[in-house]
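See structure below.
Removed: one protein chain of the complex. Kept in place: all other protein chains.
Chain nomenclature is as follows: A, B, C and D, assigned in order of appearance, with residue numbering initiated at 1 for each chain independently.
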Amino acid sequence: MTELLQYLVSGTTVGAAYALVALGFTIIYNASDVVNFAQGEFVMLGGMVTFFAWQAGVPLPLAALLAIVAAAVIGVLLNKLAIERAGAAPVVSLIIITIGASIFLRGGAQLVFDKQLHRFPGFSGDEPMNVGGVTILPQGLWVVAVAVMVFVLLYVFFTRTLTGKAILATANNRVAAKLVGINTDYMMSLSFALSAAIGALAGILMTPISLTSYDLGVPFALKGFAAAMLGGMGVPVGALVGGLLLGLIEALTAGLVSSTYKDAVAFIVILVVLFWMPQGLFGRKSMERV
Amino acid sequence: DIKIGSTVSETGPASSLGDPEAKTLRMLVDEINAAGGVLGEKIELVSYDDAGDPNKARTFATRLIEDDEVVAIVGGSTTATTMSIMQVVADAEIPFISLAGALEIVDPVQPWTFKTPHTDRMACGKIFENMKAGGLTKIGLISGSDGFGASMRKHCVDIAGDYGIEILADEIYGPTDADMTPQLTNLRSKEGVQAILNAGFGQGPAIVTRNYGQLGIKTPLYQSHGVASKAFIELAGPASNGVKIPGTAILIADQLSQDDPQYAVVTAYRKIYEEKAGSPASTFGGYAHDALRLLVDAINRAGAAEPQAIRDAIEQTKGFVGVTGAFNMSATDHLGLDLSAFRMLEIKDGNWVLLQ
Amino acid sequence: MLSVENLRSRYGRIEVLHGVDLQVRSGEIVTVVGANGAGKTTLLRCISGVQPISGGNLVFKGEPLQGMPAHRRVALGLAQSPEGRQIFTSLSVEENLRLGAYLFADARVDTDMAEAFAMFPILREKRNLAAGGLSGGQQQMLAISRALMARPACLLLDEPSMGLAPILVAQIMDVIRNLKTLGVTVLLVEQNAYAALRIADRGYVMETGRVTMQGTAEELIADERIRAAYLGV
Amino acid sequence: MPLLSVEGLGIDFGGLRAVNDVGFGVEPGEIVSVIGPNGAGKTTLFNMISGAYRPARGKVSLDGEAVTGMAPNQLAERGLSRTFQNLQIFQKMSVLENVMTGRHLKARGSLVADLFSTPASRRRTAEARTVASGLLARVGLDRAADQQASSLSYGALKRLEIARALALEPRILLLDEPAAGCNAVETEEIDHLIADVAKSGVAILLVEHDMKMVMRISSHIVVLDRGEKIAEGKPEKVSRDPKVIEAYLGVQEGSGHALG
Partner (left out) sequence: MRLSSKHLTLLILLAIVALAPLAFPSNFYYRIGALAFVNGLAVTGLVILIGFAGQVSLGHAGFAGIGAYTCALAPIYLGLHPALAMLLGTVISAGIAWLIGGPILRLKGYYLGVATLGFGILVSMVLANEVPITGGADGREVPELGLRAALKFIGIDLSNAQFWYAFTALFLLGGAWVASNLHDSAAGRALRALHDSEIAAGTVGVDVARYKLSAFVLSAVYASLSGSLLALMNKFITPDVAGFLHSVELVTMTVLGGAGSVPGAIAGATLLTLLPQALTALQAYEHMILGLIMMLVMIFMRDGLVPTLSRALRGRG
């Protein structure tokens, strides 16, 4: 019983991290239909910038803030200097740009920082709490809380605010968005800034648990992407549920079935879900009439 | 000039190995050249980053041989890249000293391939010896699913019986997994487990160690030589206290007695590495150090920078003391190390200490 | 109000507008007719700023439009109901309308939306439905209403009658005439040239990227060539 | 027995009965028009007949064979072809290729033959090209044959869709607002084209809001309102039906458009 609970705790923590990465994907996708393959690098930047600032003597909260701002700035630059210049390029071409950006950022990080693994202390210390035989890390609670909070904010943003709608409109029909007066370039920059900031936040929160290094982005991006697809791309609730579910499946498989094939089980579950729900658990069906 | 080639994993999943290796090679070549070079000639190091990709490693090995026309190659940070390079050097007949762990690299012996790290099988043996001595015979195994972890796991399972060790539980984690709590929970709750052995390198073992501490597991934890660096202690935090590994002298350089045969070479390497790289020296850089020194030594003895002559000279290496240990190569032993240079270390208060 | 001088535009290497001149005075309804491919849609896209121009001048309310991004032109009072509707298919009808007034204060949105609903009651019925689920004609109504939500000083309409039932075509023409009384300037591209000319003050005829004829609506309706080529009578 | 016959057809979207209990038949050579206010269910009816939607109720038969809910390509094999109200163009192909693709059923052969470009495969492609060129000339797009389809204007694309649908050599053709975006003169050309096609024995089902055209060429008219059939008959009869005038045509004060 405690074992099962322990798996659930582990799955929830890791799943919340996946959810944060998936939530990061959501925004850029909602503005442009582009899945940003550099999303993992924002996660990495969050961890790395925080670590190096912290090591240079900046207090941890300030270092984290710095990292979030830095990631957001890089996100905006990526949009301004690359995505925006590519203009009306096909979505696949934009995706390749983000792949290029991910290689570029990784290369830059190993140059500016280093190739070592790093870690900084958890926000509320690293002393685990023992609740009825189940070990819970305070940092794990942070991850879950922030994931839920980001989810709520994004949910409100996309359903209640005009700017959120304008972002959706930008992806749905760029020309029409311009014709109603939406500054689509600004919407894109905004979405890159938000995505990057959320990505960085995920990286900052996870570093005390899973460490960080210049090339840590890819695995996070991969899992975050899978989580987003499981829940339904573009829908905040899908990202949250998809992330948590993926984390739980992995932890339960590793704990109860086989640790060798835990990733395999996760993907099989995704395949099965997509078989019945081709848009993921919460995905919108596209509305195109002929 | 004498051209020596290298292809290591400066980036990619094995960069925690390849990075110190590449740095070591560069600084040593500079040092050797500053001291007058070899056979009156300067060494030119041509080095490539294969990012841990075996296909790239093969391409770079080909490039080193065909295009750069090097006389010998040092490199192959992982077993998989090493295996790729071995094919090429065998065809081209160029001596190659690998920095990777697996036994398969030197068993069966390939005429042109040598290696400097202790094999994963030796690591298992060293650890099991220590366990047995401590009366720990029932263990739980946890390993990374990468090449190093999988290969060491295989060998440990293979020879456990020889030491009277019984593996009660066998868990796997992915090299980039964020949390190993479920696997460790299983080891914790497995009835009768007296010790836990983790085979892996990179961030995995650090997270395993942290999770081990968080779960309050009390059974002794053994790690492999894949974590033999100061960085591991830092990353794993207080939970690393008491972790035991089979390591090399470099980790306890400051504890070596002056009359230890490795004292001079270890201190010298450590000094230059820490000066130039600005970070603590690790065993991995040590593998590269030994490989290059072995090579230079062989060229000196061969008296000519000719592949065949170099190869023969490497094979005749006797009593060569390196950072990893004393090498005695032969036609049937292209590693030349025995278990004696492998020292059981334990982490105490954030430092490696020698276990007696 | 709106003046187009020697306007040139191209898709890639192919020029499709070869120097178009056209004036719309404040409060006028001006219609442009022309065969398929004449360049009418391209002209409107250039004016709205979603199609790059390669030469000529565009002036609106005394301000040159060259280099001004599309969204600022909307702020200046130019709104367009584009060809092929171009509604936001995944957003609801109401959200589409709300975005029509994206740049403008919330205060007037409710009254304007009520007006749109009064004009096209079906939109009220379907206000919470994803706009992509509307029928073709309903989407056309939405596109027109969305443009009106911006309370434009100058409204650009690209074939507003397309796909509308006859009863609604008549209604749309009435609406346009009504806009004129409210002081809105209208530039109307219509294939239903007869209906358009009947409510227009002046008209232009475009052929292969050029203006080939212009005059008051009466003149054009009376012109034999136009009757033969565009009115089919 | 009519070539196409529809009985009691219906479908719902959420709570909305988009089409309910609609039935009629189309004979070879006949032009049957479906008219009705926006949102009456005309396009939805087309979508059900052509296999894009699966009807919730009712039955579609072709030549006596029940084809309800069949996939579009199976219907195509049975000679049914259509155009779309919301253009469905193969944007990245040339104009000519669009029409050649319309001839898929005649041009297709073994995949292996196509992979190795056997003479048979080349012959099929050549035949498709000849037919397609002819059709492009017929809709007045021959000069644009090699342009990428996305570069055509709206009206031109409408005609391209007609050519593509004809390439199938259909026995029954469904046209959804073929004249939308065309001026009066262009509409008349399409008129003639449709009449010609019908004359060759093709059954035509037409949705169009251009009443001039509808009245001119229809043999028979079906009127839908809110998903239900409210009237049916010869053009003269339908156009005088008060229900139709109220729901759809409006009181015409001599407008140039609706009734001319």
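In the analysis below, contacts are C-beta pairs under 8 Å (C-beta built on N, C-alpha and C of every residue); 3 or more make two chains touch, one makes a residue touch a chain.
These numbers come from a predicted model, not from an experiment.
Of the listed residues D:Val6, D:Ile31 or D:Ala76, the one in contact with the hidden chain in the full complex is D:Ala76. For the chain left out of this panel, the touching residue among B:Glu31, B:Asp67, B:Asp162 or B:Glu274 is B:Asp67.
Of the options A:Leu4, A:Ile99 or A:Val257, the residue whose C-beta touches the omitted chain is A:Ile99.
In the complete complex, the hidden chain is touched by one of B:Ser145, B:Asn198, B:Thr267 or B:Thr317, namely B:Ser145. Annotation for subunit D: contacts to the undisplayed chain at residues 50-52, 71-73, 76-77, 81-82, 84, 88-93, 97, 100-105, 107-109, 111, 114-117, 121, 124-125, 128, 164-165, 167-168. In the full complex, subunit B touches the omitted chain through residues 11, 48-49, 53-56, 58-59, 62-63, 65-67, 78-80, 83-84, 86-87, 91, 102, 104, 145-147, 150-151, 154, 172.
Taking the whole complex into account, subunit A touches the unshown chain at residues 35, 37, 82, 85-90, 92-97, 99-108, 110-111, 218, 222, 225-226, 229-230, 233, 260-261, 263-264, 267-268, 270-271, 274-275, 278-280, 283, 290.
The criterion applied here is as follows: only the chains that are shown with their structure count from here on.
The interface with the greater number of C-beta contacts, when A-B is set against A-D, is A-B. Spacing of subunit B relative to subunit C, judged by their CA centroids, is 73 angstrom.
We define each chain's centre as the mean of its Cα atoms; on that basis subunit A and subunit B are separated by 35 Å. Mean C-alpha position of subunit A lies 47 Å from that of subunit D. Contacts with at least two other chains are made by no residue of subunit B.
Residues of subunit C in contact with at least two other chains: 133-136. Across the interface of their complex, subunit D is touched by residues 11, 14, 33, 35-38, 41, 83-84, 122, 133-138, 140-141, 159, 161-171, 191-195, 198, 228-233 of subunit C. Those residues of subunit A lying in contact with subunit D across their complex are 288-290. For subunit A in complex with subunit C, the touching residues are 162, 165-166, 168-169, 172-173, 175-185, 284, 286-289.
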